[in-house]
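Note that this complex is displayed minus one protein chain, with the remaining chains in position.
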Amino acid sequence: MRALPRLLGHRAFVTGAALVLVVVLAAISADWLAPYDPLRSAVRMRLRPPEAEHWFGTDHFGRDILSRMLFGARISLAIGLSTAMLTGLFGTMIGAAAGFFPRLDHPLMRLMDALMAFPAILLAIAVAAVLGASVANVIVALSVATTPHTARIVRASVLVVRRMDFIEAARAIGMGEARVLMRHVLPNVAGPLIVRMTYVFATAILAEAALSFIGVGPPPPAPTFGNIIANGRDFISDAPWITLFPGLAVVVSVLGLNLLGDGLRDVLDPRARA
Amino acid sequence: MRRRTFGTLAASAALTAAAPRLAASQPRRGGDAVVAIVQPPPSLDAQITTAQAARDITLHIYETLYARDENARPVPELATGVTVSGDGKTYVFPIRDGVKFHNGKPLDSADVVASLERYRKIGGSAALLAAVDTVRASGTHEVTITLKSVQSTFLDNLSSPRAPIAIYPASEAAKPANQIEFIGTGPFRFVEYKPDSHVKIARYDGYSPNPGATGRDGFAGKKEALLDTVTFRFMTEAGPRNAALEAGEVHLVESVDGPVAKRMGANKSYTVYKALPFGFQVIKFNHAFGVTGDVNFRLAVQSALDMEEIMSLSFPDIYQMDGAWVYPGSPFHTSQGTERYNKTDAAAAKALLAKSAYKGEELTFITDPLRSDVDTATMVQEQLKAIGVTVKISVADWPTVSKIGFTPTGWHFWTHGFGIEPYEGPASVMAPWVGGASQQKADAEVDRLYAALNAELDETKRKAIFAQFQARFYEQAIAMKAGNYGNFQVATARLKGFTPYRIPRMWGVWLDQA
Partner (left out) sequence: MAFYLAKRLGGMLLVLVLVSLLSFGIIWLVPGDPTSAFLDASATAEQATRLRHELGLDQPLWQQMVAWYGRLLHGDLGRSILLRRSVSVAILERLPVTLSLTALALAFAGLVGVAAGTLAATLQNRWPDQAIMAAALLGLSVPDFWLGLMLILLFAVQLGFVPTGGFVPFGESPSGWFRSIALPAATLALVQVGFIARMTRAAVLDVLHQDFIRTAAAKGLGRARVILCHALPNAAVPILTVVGIVAGAMLGGAVIVEQVFSIPGVGRLIVGAVLSRDYPVIQGGLLFLAAIYLTVNLAVDLLYAVADPRVRLE
């Protein structure tokens, strides 16, 4: 790949990749790194401040915050990644259909406009309320909320690519519409799409936390960054560590992904800005 | 086992103040108090809602014919008493003369009749008046009620604070649900309601106190409003709610977590009150769905659970271990059946589990997002894992959970608080299980005992019936009670004359000058 050396020379990309790598490695090796069972409650160890035995303190169940964060990273990252994949999949399907088949363009894009006209968080709350709270449903809710914008980006790229000469050439030599789409158009859409998916990954981690805060996030006892924070909010003035550390973990993960996205954008999609 | 019983508690100690400080200051009129409550009231039309948040406010504005005293016994409030006919089916209530509504209209029997008729149609707990045959004005200040059949709990029902049978002016009682003007006879009158923000009430200077009353007594007794206004602010977030008290923006917080209450208790600027017991933490089984329909499985769960661990985590520093299905101090309190409560016997549980139909499938525990309910579910899940039972917790908002919880499929366990029912008395504790309403499959014995209790006028015999009910509950593990929980209420030390009760009563309360 020509892009790889340029990416490796891009400072934001490298910094972001390093941050994300740290979070991913922590999540993968949670089984070895976590000093305690993240689900195990201990009445006597309730609301302990950060100390040698519990670096980030304990919650009101006496559960170790660090261990919960390590395992929480797993689910939060899984939610982010799955949402990014789903929004990529549906965004591409809808955006490509709208961009390539003029008759579908208007109805599909007005539907996307309607979805975008809801504040994304309200849309996610409504979807979560309809489906019930579970990790899978949170992913669905966030995918619904992020797909319209993705579809728009894909459609815009498809429209640009479609007008290019080599597409006309492909058509001229009798290639079918579907094959032109698969063979020539989509690969050219990949750059903006990957950039968008990276940002969606970041957004989904933030949104999971917000949904947990409203009370429609992934259910307990499995930890996510969001529900650890939500759990701690009742004790915010007496045990701020419950809220503080997982909040910082969200910031680090999202910052890493955003840097990664910036790097990818500069290299893969130089037309787009900021 | 770590078990404590509360049978010896003094009968009057239904609710106790943790830090009873002698009020050194003198009661004074004036002042504006702000009370932080957790939930907004769904409506201030007292008759149509059973929500605690509504009660907190409406019982300051409206009064009832009979009201509960400090020990939850019915005593006259707007009525001056009652004469019951020999066959127990006709009740004649003389109505107090000279009482004026907040709009200046004098109270008469037409208002009472209209209010009772409205309640029978649209009351939030209309079953309370199900035994009523006719309601008529037998004088300008006398109302006669006839019953279809004898009902031992009729005065209890009439005085229930759950969805209070509030007396409205006849003009308001003619209006549909939630569309009345908020006019009552209580010591405070309604001023304004700002959705998502607050309700404000003000002292009603035309209030006519109950001449028979001496001191503050439950929802009845002497109700002397001293404060100029009381504002109930709705604050759902615990952090800002507590911070508002510390910043002096709020004078009383209705519900404070244990650790926070402990810290504030150490500070002389605050007074910490304990409303304990305030409710039962109840864990329901769905008898119509899967393995929770199997009595051996339910008994296995009942034997396995360490209720003290559940209570101490869900309600830190404010719980009582008691297996009885009424509050300690109630005349109906009994230890019948409670030898099966809080056993924490893993061996017995595993033996019962082996006899049951459980095959390792994942069971669903539904709960609303209230922290204590989620915590209870989480602890049950953890403890059942130890005997090999897999539980999945499903959290959804209250409308969803209460919908699913009253359908026969889709759930095995459900937990929530049970507060007003034990306060109302044994019949209200039994009612939710009649016809299988809460467990989705009727238990003939429970239904029989409920009917018997309602028809029995002799209190000794009614106690025996309730004891049988409680025994049945434990033998069949129809549902479980984890324990009694309470509420820490924290006020600025300037707030005087306050004692906690089922609602934060603001009559008889004043603010010392800063």
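Lettered A and B in written order, each chain numbered from 1.
Methods note: a contact is a pair of C-beta atoms (placed from the backbone, for glycine too) under 8 Å apart; a residue touches a chain by one contact, two chains touch by 3 or more.
Since we're looking at a predicted model, the values are computed, not measured.
> From the list A:Leu7, A:Val160 or A:Leu244, pick the residue that touches the absent chain.
A:Leu244
> Can you work out which residue in B:Gly81, B:Gly139, B:Gly206 or B:Pro399 touches the chain that's missing from view?
B:Pro399
> In the complete assembly, which of B:Gln26, B:Gln179 or B:Gln513 touches the absent chain?
B:Gln179
> Considering the complete complex, identify which of A:Ala26, A:Ile94, A:Val154 or A:Leu206 is in touch with the unshown chain.
Of the candidates A:Ala26, A:Ile94, A:Val154 or A:Leu206, A:Leu206 is in touch with the missing chain.
> Applying the definition given at the start, please give the residues of chain A touching the unseen chain.
110-111, 113-122, 125-127, 129-130, 132, 202, 206, 209-210, 213-215, 229, 233, 236-237, 240, 243-244, 247, 250-251, 254-255, 258-259, 262, 273-274
> List every residue of chain B that touches the chain not included in the displayed model.
Output for chain B: 40, 42-43, 48-52, 122, 124-127, 162, 176-179, 193-197, 233-237, 239-240, 243-244, 246-247, 249, 396-406, 416, 418, 420-421, 428, 431-432, 437-438.
Here is the rule we go by: only the chains that are shown with their structure count from here on.
> Measuring from the mean C-alpha position of chain A to the mean C-alpha position of chain B, what distance in angstrom results?
44
> For chain A, which residues are in contact with chain B within the complex?
Per the stated touch rule, the residues are 39-41, 43, 46-47, 60-61, 129, 132-134, 215-216, 219-221, 231, 233-239.
> With touch defined as at the start, can you tell me which chain B residues reach chain A in the complex?
237-239, 242-243, 246, 257, 259-260, 263, 309, 312-313, 316, 369, 371, 374-375, 377-379, 381-382, 393-397, 400
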